[in-house]
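Subset of chains shown; positions unchanged.
Chain IDs A, B and C follow the sequence of writing; residue 1 opens each chain.
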Amino acid sequence: MFDLVFKDAQLRDGFQTFVADLAVAGGTIAAIGTGLAGRREIRAAGKWLLPGFLDVHTHLSLPFAGAVSADDFFTGSRAGAFGGVTTLIDFTAQRPGEGLREGFERRLAEARGRAAIDFSFHACIGREIDRPLADLAWAVETGLTSLKVFMAYSRAGLMQDDAGLFKVMEHCRKAGVLVTVHAENGGLIDFLTDRLLGGTTRPNPRGEPPLGERADALPASSLGIGALPLTRPVYTEVEAISRLGHLARATGAATYIVHVSSGDGATALATARRHGAPLLGETCPQYLYLNDAAFGGERGHDFSCCPPLRAAGQAAGLWAALQAGDLQVVATDHCPFRRADKDRWEGDITRLPMGLPGIETLGPLTLWGGLNRHIPLDTAIRALTAHPARLFGLYPRKGSLQPGADADLVLFDPDRSAELTAAALHMGSDYSPYEGLRGAGWPVMTVSRGEIIVENGRWLGEAGRGQFLARGSAQLDGFLPD
Amino acid sequence: MFDLVFKDAQLRDGFQTFVADLAVAGGTIAAIGTGLAGRREIRAAGKWLLPGFLDVHTHLSLPFAGAVSADDFFTGSRAGAFGGVTTLIDFTAQRPGEGLREGFERRLAEARGRAAIDFSFHACIGREIDRPLADLAWAVETGLTSLKVFMAYSRAGLMQDDAGLFKVMEHCRKAGVLVTVHAENGGLIDFLTDRLLGGTTRPNPRGEPPLGERADALPASSLGIGALPLTRPVYTEVEAISRLGHLARATGAATYIVHVSSGDGATALATARRHGAPLLGETCPQYLYLNDAAFGGERGHDFSCCPPLRAAGQAAGLWAALQAGDLQVVATDHCPFRRADKDRWEGDITRLPMGLPGIETLGPLTLWGGLNRHIPLDTAIRALTAHPARLFGLYPRKGSLQPGADADLVLFDPDRSAELTAAALHMGSDYSPYEGLRGAGWPVMTVSRGEIIVENGRWLGEAGRGQFLARGSAQLDGFLPD
Amino acid sequence: MFDLVFKDAQLRDGFQTFVADLAVAGGTIAAIGTGLAGRREIRAAGKWLLPGFLDVHTHLSLPFAGAVSADDFFTGSRAGAFGGVTTLIDFTAQRPGEGLREGFERRLAEARGRAAIDFSFHACIGREIDRPLADLAWAVETGLTSLKVFMAYSRAGLMQDDAGLFKVMEHCRKAGVLVTVHAENGGLIDFLTDRLLGGTTRPNPRGEPPLGERADALPASSLGIGALPLTRPVYTEVEAISRLGHLARATGAATYIVHVSSGDGATALATARRHGAPLLGETCPQYLYLNDAAFGGERGHDFSCCPPLRAAGQAAGLWAALQAGDLQVVATDHCPFRRADKDRWEGDITRLPMGLPGIETLGPLTLWGGLNRHIPLDTAIRALTAHPARLFGLYPRKGSLQPGADADLVLFDPDRSAELTAAALHMGSDYSPYEGLRGAGWPVMTVSRGEIIVENGRWLGEAGRGQFLARGSAQLDGFLPD
């Protein structure tokens, strides 16, 4: 007699699909079979039983441009659970002169007592790398097995130059730490921004329009949020990914590119992989579903994020790269703001909080990609479960349906139709970038370590029940080119 | 309390690997989990539990050049069981003027009462196609969902010309039947054979050596078995595969190429797939492990098969094509002869029985390819289980570990070393083409529908226990190019 | 003092362009320089001076389906001269049992006393090849250094099977003869024709529409000339070219494919070249300028030719292949008929004389391709001059502006606008497939061996002044893949 049995569910772990019973005991998966009995039995016929989703890219309680992202570890993780997310990975941050430990302890303190699902952190580092790198052995011991670096944001003190990247990648390869990278060419972005907006290093005192861009004939003042893509054109992403491929091949360091935003960028990543560069990559639902037409609306600045939304044709290349296995993960870059926060910009993109809400809609939007034939359904499932779990050292405890694994489960009803609206969702933003988008398929139950925390849209969990996950090293077998 | 439980086995179905118990009840898989109990429990820790293998290409009791292949449905299926094979697919054959039914009934009668494992047939047709095609609807109803045609063997009345292929492929596409094809350019092979050997249509009365071949300077009489590859050079396979790709694309018919023998052929197949041709393919262990150096030995003619063994470099391309998914299946073309049969040729390759023993060594040789890193281990497993089961309409009943599936299982000990010798094997040949080859990993138990039929090298089954499998249509999802 | 000097012409030989004087003496080019003086001086400033064009694919006085092509060696060669053609290569033909000599002598007799420009022949052979191949040494001695074979037209006794092609190619390689091939899969064409039109071997007595073709729903009787492309779909050309590539690589024989009609076919040719097949190719203006929309008109059957006109998108691939050097030559397949001849078909494509007029418009249409940026202008010029001259063993005597070469010259005015109309042209058809097409650029003078034979649209030559050209072997250096 098991604790909990899902009867006649369609079990889908991204590799196989079949109908069976799944039994939970003691917070873990106990058996998969026929005719299993439990103290509680849930009739799951016609529904999918999936591993709980991982969102490996969130920014909870993140200060940005005078605001703070509008979800903390409780509200953000609860919103995730509503959408089937049972594990999240956020970021630590250092203050000047600190190593990795202090930032970790601060963030751990923020999360403990608040998080409603299990969580971990990537160790984020800025331009100064020697102190952080000295803590790598400690980080691995502590279960922080991934680092985050930036190829942009020089003015925020975050940007690495090529030598810094090379050094970080060499150290991480030796330590068994996965390097994750924000890949945009920051030098070009600063140059294009200054030229367009007239900054202190503005090269063109006569106010000439920028060269090489479609805005040639527009006065800068008329651009509004339209300035954002002009200062971060697709080639700034493509070049950065291509360069990172050369560095990854030279150092041998497995390197994971966050939020690939364009089909062209995904192609650059795929090309580097074909040439032997150990690159991995993630994209986000906003790049799969939205495009830069959104900037043209009355509240175009609500859609601000970095990298920016791209031209309509780019998403097709991202779907194709997921299907081809060149991108392995869908995550959110969840960084919600309220309209009042966005409105403080006064037309200046350098003062605009960048980021979109996402953790709650991650699972449905990705699965809809499978249901609507953008990618095979198994590919969509793996991008939410086994792939992030393996790359971030949590598999098979998370991201699988194997006996012995944590009973983190999502019961998904493929026939339940849904409409995305800010009113119906539970994230901290007071708007949704997908407002009004409809689709078929929605989670009807979320289970975390055997505990039902969401059932039919009701919250049954509690703040602080989430545990910190000390992670192992990336399980790269099968993910990298030969 | 289940009938039979494998405790703590490494379950490997070609998609996932994990340690769990697997329970059998009533001939099917009942549950996978932890702490399962059974009337009989087998300690399987450290061993792999795999779906039973499928050999979808055998020639039992086949008359050929005055001999008959040296295994019948009992001895052949029993030998397969020793090597972990639990399903085989052989071929029917028509006599002149017959449709598909008569041949099927004859072969069914041969198999019934003899076969020790489950079996089915491909419906083989020769040059005359109208009668057979008229039986397609009957064949589908009967569970014969694959047809076999030939691009060579004109003198045996088997060769289709392009119009015939086109017509067969169109009919099969409409009927939901998978076309399987022997792909060699028979016209060129006949021409090269005649020229080399001086046959009745010999074009060159002055006995000139062949052009365009390395044998330019050799007298034909000195060639012996070395004549075989000269009359069937790699390009006769490459051209046939390439042509078939054009026909498959034009007709839209899914087309499965048997016994692809060369890396060049596999590349032609892959290229056609990239251009949208719905081609699928199989290779055989003899092409992965042996090469034409074998013809140089004292008993070189023991290695005769069609297509012939190729130059040493070709196997690498076959492994690569398996890894890339352009070839999906490993099967054997099992057609064993005894040395006395081979010796009747008297130096004339046109009188030599072609074929090699293979069904018993299929599983180990393919898995050794995974263990020795020629291909990922999961790829090797899928090529023996899920892939042939899906392509030939038997999945998930065969080829899976899903609850509800037939309990066809192989317990494989990866640490048990083996040496391939004719003396130790159970096939009808009195020699082994792999004599003396050693490897690590061998089946220690074979289970068919819940019944242990081989255990530690002892035969526990009985003739006639195998059942005819009426097959469904090919499950092509994910196998064909977009 | 030279015989004739073109002053200040833009000399263009397809490799270089510069302004200079060109002097003629004794029928050959004597000097290129500045300040050259002649008994006759022609002010050529602003005009192009080109080598006379070669049309290496004509069918003069060809019997076809009860008619005879409407130009003989005089009218056809004169029409060519109006368009800048100064060399043509037509075909010999054997009667049953003949070798190459008899056919050559018959055609030579037809041409002598008629031809107004220099001429030569390809030796055409049908299904019977032994007698013709026995004459190869004689042919080379006689200057017939190219052979023509067919992969289609089995019912006219012309089609070679693969063994025949292989044998012809081997012999030609050894003899130094260039094989030229009509590359369409005749077996499939016959099958598709019979099925569509209900021929004697019609496989489908119930009148089913053809499978795998867009005509699925049309009754055959309604197709009219639209049946032509349905019986010769693009894949029948693509497959034949691909197969020929395999044979050319196997035999090592340089092989020239006539009238490549589709971009897909050109891609197949290019792919085979990339893989090392020694293939060369020609296309024709009708495939570059026209498409199958022409069949939809009231007199759609006037556009009948084999291969047929293709879908609109295919021409782009032909232009691209010319630019890439995968096709090297533009020639015409000039085979004009009068409307009365075409009208005898009575709706039956098997009784329709196939062919279009072309020799006079070859040069302008090809050069317009350069002027309109479909290909570089130099590519267009080479495809009319140096390339055919080199491949067919006439260079630099023909196709060049080198001192010592025959003074075969075209003075071309790039600013002279022209409209193509049957009334203004001089070919034997009483209609033009290009009726009404306008372009800029037209020949204003044609010179053959130093003699001005056309000047400003006036004919100054005479019948029979053309000489038979004994050709050397193909000059393949630089044309074949490594």
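Here is the rule we use: a residue touches a chain if its C-beta (ideal position, glycine included) is under 8 Å from a C-beta of that chain, and two chains touch if they have at least 3 such contacts.
The shown structure was predicted, so the numbers you read here are calculated from the model rather than taken from an experiment.
Engineer: Please state: how many copies of the shared sequence does the complete assembly contain, given 3 in place?
Structural biologist: Copies in the complete complex: 4.
The definition used in the following text is that only the chains that are shown with their structure count from here on.
Engineer: Could you tell me the least number of steps, going only between chains that touch, from subunit A to subunit C?
Structural biologist: Shortest path length, in steps: 2.
Engineer: Based on mean C-alpha positions, which chain is nearest the centroid of every protein C-alpha shown?
Structural biologist: If we average C-alpha coordinates per chain, B lands closest to the whole-structure average.
Engineer: Measuring between Cα centroids, what's the chain most distant from subunit A?
Structural biologist: C
Engineer: Compute the distance, rounded to whole Å, between the mean C-alpha positions of subunit A and subunit C.
Structural biologist: So the centre of subunit A lies 60 Å away from the centre of subunit C.
Engineer: I'd like to verify one number: the distance from the centre of subunit B to the centre of subunit C, where each centre is the average of its C-alpha atoms, in whole angstrom.
Structural biologist: Between these chains, centre-to-centre, one finds 49 Å.
Engineer: Quick one: subunit A and subunit B, Cα centre-to-centre, how many Å?
Structural biologist: 45
Engineer: Mark out which residues of subunit A touch at least two other chains, giving numbers and ranges.
Structural biologist: In subunit A, nothing touches at least two other chains.
Engineer: Contact residues on subunit C for subunit B in the complex?
Structural biologist: Spelled out, the residues of subunit C in touch with subunit B are 130, 161-163, 166-167, 170, 173-174, 185, 187-188, 190-191, 203, 211-212, 233, 235, 238-239, 242-243, 246-247, 249-252, 271.
Engineer: Contact residues on subunit A for subunit B in the complex?
Structural biologist: 13, 15-16, 18-21, 23, 29-36, 376, 396, 400, 402-404, 478
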